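Missing here: one protein chain of the complex. Every other protein chain is in place.
Chain lettering (A, B and C) follows the sequence in which the chains are written, and residue indices restart at 1 in each chain.
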Amino acid sequence: MSQPLIQWNDEQAMLADAAWDFVRAKFPMETVRRLLESRDGFEHATWQEMGAMGWLGIALPEAYGGSGLGLGSLACIMEAMGQHLCATPFLPSTLAMQAILAAGSAAQRQALLPDLASGQRIATVAFTEPHGSWELRQLDTVATMAKDGYVLQGTKRFVLDYAAADVVVVSAQCQDMPALFAVEKAAFATASSRREIVTDETRRCYELKLDGVCVDSACRLLGGDISQAMRHLELAGAFLMAADLVGAANGAFELTLDYAKTRKQFGHPIGSYQAIKHPLVDAMMGIELGRALVYHAATFLDASEDRQAEVAVRMAKAHANDIMAFMADRAVQFHGGMGFTYDCHAALFYRHSMWARHTYGDAIHHRRHLAPLVL
Amino acid sequence: MSQPLIQWNDEQAMLADAAWDFVRAKFPMETVRRLLESRDGFEHATWQEMGAMGWLGIALPEAYGGSGLGLGSLACIMEAMGQHLCATPFLPSTLAMQAILAAGSAAQRQALLPDLASGQRIATVAFTEPHGSWELRQLDTVATMAKDGYVLQGTKRFVLDYAAADVVVVSAQCQDMPALFAVEKAAFATASSRREIVTDETRRCYELKLDGVCVDSACRLLGGDISQAMRHLELAGAFLMAADLVGAANGAFELTLDYAKTRKQFGHPIGSYQAIKHPLVDAMMGIELGRALVYHAATFLDASEDRQAEVAVRMAKAHANDIMAFMADRAVQFHGGMGFTYDCHAALFYRHSMWARHTYGDAIHHRRHLAPLVL
Amino acid sequence: MEDALQALRKEVAGWLARNLPPRPAFKLPQSFLEVESQEQLDYLRDWQKKVYEAGYLGMAWPAEYGGRGLPPEHQDVVNEELARVKAPFMFNTIGLFWAGPTILRLGTEAQKQRYIKGILSGDDIWCQGFSEPDHGSDLGNAQTRARRQGDSYLIEGRKIWTTLGHFAKYMILLARTNPEAPNKYAGLSFFLAPMDAPGITVRPIRKITGEYGFNEVTFDAARIPADTLVGEEGQGWQVAMAVLAFERGVERGQAGGMVSFPLTVADVAALARQVHRDGHPAIEDPLIADRLVQFFIEERAFRANMARAHHERLLTPSRPFAPMFMGKLYGSELMKRLADFAVTIQGANAPLYLGEPSAIEGGEWQRSAMNAYGATIGGGTTEVQHNIIGERLLGLPKG
Partner (left out) sequence: MEDALQALRKEVAGWLARNLPPRPAFKLPQSFLEVESQEQLDYLRDWQKKVYEAGYLGMAWPAEYGGRGLPPEHQDVVNEELARVKAPFMFNTIGLFWAGPTILRLGTEAQKQRYIKGILSGDDIWCQGFSEPDHGSDLGNAQTRARRQGDSYLIEGRKIWTTLGHFAKYMILLARTNPEAPNKYAGLSFFLAPMDAPGITVRPIRKITGEYGFNEVTFDAARIPADTLVGEEGQGWQVAMAVLAFERGVERGQAGGMVSFPLTVADVAALARQVHRDGHPAIEDPLIADRLVQFFIEERAFRANMARAHHERLLTPSRPFAPMFMGKLYGSELMKRLADFAVTIQGANAPLYLGEPSAIEGGEWQRSAMNAYGATIGGGTTEVQHNIIGERLLGLPKG
């Protein structure tokens, strides 16, 4: 390939600096711990600030209130949020916006995107189903045409921040074709939803039972190739989660590195022992490589959504999964007895890892897709 | 399973003691080094002694000059030879005898086995072909019926100790069926053979070009189910090599352990550093598990040649390969600059590893066969 | 003996078929490390008592203290049968597996008379006071003080990771009687401390799983009788080492039963047949199948290695105790990797956890994956185990 492996402009660099500063200031570990107990898992004021800074529209064209920097530019935001285990509806709202952008008509985009980009409203996606496949086009949920609209039948899992959301983008099989619906939350009055218990208590996941929910015909996104849009969403989800995971791995790493420098056993800081020191060096290398792959994916994703972009994104997610699995494990182990407690921050990273690694594809899944692309 | 995982009787135990004593006495490293340069790679006097002690007939019934202890009892002999990198024609001659025993008629067994069991004559097997498959029934070599016999056409690789052998058991496809021929070496006068260059200089491998070689009809082994015999030979080969590999891994381990205790760097013996100490502990554990699997396979192989025996043998070979790969690598690395030299014994183990791991199936091969058996 | 054992196996199987308790409606702990509630305790204590009263626990312990004085193979047979039917574990683990055998070996006659039977029946629950907040794996550095005062010792200090501490009647306690001893080990003594002594406070600690089960225990001038001392003053390190040899399985003499619900590769393979990934049963993915085969090999090797301990001639002469020494290290790491893999294959549903109705197999694998660190950290971390084995078994120099 003649294209540089990584490209990054000044605008992106400034954005990255701002993201790191913001997250560091807003999400000390005490805040993360406090939010574990809250209903929504995030503070609406923080969300408003993110909207005001223009972060929610970074990947949207200017026409819809965005700044047109592209999805790749979100890498540093997701990475910073991952490092500090910040939960906001940034991921689901971004994916919902990408869905509307990719699949909505001009009118639908215009109606929905500006309010989401400003943070005035929050969106989420209801894609995952009980069968647990990461292939978004594998759908058991069915949309049947009815008078004035569609009737949805099925169950959705891992609907992030549903309680806080105003708009939900739902996928369903409609006349043997995948379809997307951008639905106002009010329409789900008859649906049953409940919060799911997941290992990662920084996240809010919901089950949504669509037991004959009726949605207006106007909700169906009709502006683009739905299959293409869903492929884009799979990659967008994997990309954002890769950045989150690399950040989280680094968060767990920094936490453990600090502990290794201060905790003493047998008269010496544990970080002076090679059994701790060398795996930390390996972790650091894996994290650096992960960052490189995330920026590489960002570069290619913004350049064009071709095969190369898919390769880069899947590589990033596969690697990010593996390094997070390694680092979360080492974080618990190297904290010794403390690491086995709920109050140790290593536990937060470990439990986040179980969620994040299995969201938008694990390493085996992505490598399986990579084989025909790179071999 | 209600059968004990490992059974071992006093006779086997005495044999093991004798094997370790013999090999320690006969194969100091200087001898191994000296034999590297020799034509046959072993001393015929040593071979005669092994014959005199009755080792060559251990897995043969008493009727053919053996002691009827079973194949499993060879584990300790192979392990001891592996640990000290002893090359004798024990492996090829044993496999040839197993072939004749499993596939030969009573008359063929009687004619060939006693002399082989006593060590008076040496046999080898010509099974492997250029395509490199470990499935012995995959044969490009063809035997065509002709007046008074068969004409062999094909190429055999890795014929061990061919130069020293008196009898060669050759596999060939004959009328769409696999067939085995026990051929006097004299018959190969018209074949072209040459020593192959292999990484492991303790072994003597030959290429044998069977370019229209004629063998007598009486050579064809006709006493048993050939397919069944070949399955037995695959397992016997894998089992013997597993024992060799576990022994060799332990040889490389002991060598490296000694070095780690004496070699100093930065003022301390290198074995005091966890970067050396902990991997050596891991290697030790892997070797112990490997020994357990070899004795487990020995137990099941002698009990009956059922599915459980196949499982046990494949497990042993797969694991032995992996632990040898690990240990040979660590042996070179932990010897530092010395390890990079030809004169360091670590090099002998490393080069042996490349041969032994790829003989009678590597770990991927055996695990692929295990999947349907154990899952 | 073979015949007797065969008969015993049949007898136990029959007994279990009649007496195995149904799984309760409430959540059971996975091991003794996480007994949180009275109802969990009652269930487990009832089970232990039932097994003991049937004669299936402490079978190889001396009859005069409550055992049956049989050869250990009898208990082995019972243990296998208990594992086969996945019976509940023996919750009084510290007593049955570590404290009991230590008292039998090193205790006074009076101590054996006083403590052993209650351990077996489950009436007397035991906990362990070894680790301290500042000295986890570094036991030799224990700073909890024990000062002799007439017929008592006054204990001052803190112990941590005290499993069952909130239910225990006794604690095996390592404390410093002589801070001026010529070396730190010589200053330690070993006690069988009553937990109802005034001045003892037990504070629960929450685990990574979100559950409770272990504690921090504070001694504020707690007075315990002097005859709870095991061995002499200053011999505490030797006694503690004996405990650890039992704890790590390096020595045998444990009462019997299991310490946790056993995880087997067959369980994970069964899970892989059920769970779907991207539309297919997980087990159909060649990578997952191969990983399972690798686990099968490890599990079989681990069991065969332990079986080898009975065959002296098959042990490696330069390291005859290798199978026992490596049991804790290898076994705990294997279980951790296995549980983690069982979570991984669950795909998109892997984050669902305990208490979630749609969690796969109730989220128990996620719980197991986290609980597995109890064994890779507790009783000497994996890192410390590597040092111990490298130095004691392989003779490598200390760092």
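The rule is simple: contacts are C-beta pairs under 8 Å (C-beta built on N, C-alpha and C of every residue); 3 or more make two chains touch, one makes a residue touch a chain.
Just so you know, these numbers come straight off a predicted model, no measurement behind them.
Trainee: Using the contact definition given at the top, list the shown chains touched by the missing chain.
Mentor: For the complete complex, the undisplayed chain touches A, B, C.
Trainee: Which one touches the absent chain: A:243, A:260 or A:327?
Mentor: Of the candidates A:243, A:260 or A:327, A:260 is in touch with the missing chain.
Trainee: Would you mind spotting which of C:286, C:355 or C:395 touches the chain that isn't drawn?
Mentor: C:286
Trainee: Which of B:84, B:232, B:317 or B:365 sits in contact with the chain that's absent?
Mentor: B:365
Trainee: Which one touches the absent chain: B:17, B:115, B:166 or B:207?
Mentor: Touches the omitted chain: B:207.
Trainee: What is the set of subunit C residues that contact the non-displayed chain in the whole complex?
Mentor: 286-287, 290, 399
Trainee: By the contact definition given up top, give the residues of subunit B that touch the hidden chain.
Mentor: Interface residues of subunit B facing the absent chain: 128, 130-135, 138, 157-158, 196-200, 205, 207, 264-267, 273, 275-276, 325, 329, 332-333, 336-337, 339-344, 346-347, 350-351, 354-355, 357-359, 362, 364-365, 368.
Trainee: By the contact criterion defined above, which parts of subunit A meet the unshown chain? Give residue numbers in ascending order.
Mentor: Counting only subunit A, the missing chain is touched by 4-6, 8, 12-13, 16-17, 250, 254, 257, 260-261, 268-269, 271-274, 276-278, 280-282, 284-285, 287-293, 295-296, 312, 315, 318-319, 364, 367-368, 370-371, 374-375.
The definition used in the following text is that only the chains that are shown with their structure count from here on.
Trainee: Looking at mean CA positions, which chain is nearest the middle of everything shown?
Mentor: The most central chain here turns out to be C.
Trainee: Between subunit B and subunit C, tell me the centre distance in angstrom, where each centre is the average of that chain's C-alpha atoms.
Mentor: Result: the chain centres lie 42 Å from each other.
Trainee: Measuring from the mean C-alpha position of subunit A to the mean C-alpha position of subunit C, what distance in angstrom results?
Mentor: Between these chains, centre-to-centre, one finds 40 Å.
Trainee: Where in subunit C do residues touch two or more other chains at once?
Mentor: Counting only residues that touch two or more other chains, subunit C contributes 383, 386-387, 399.
Trainee: Show the residues in subunit B shared as contacts by 2 or more other chains, in ascending order.
Mentor: 273-274, 278
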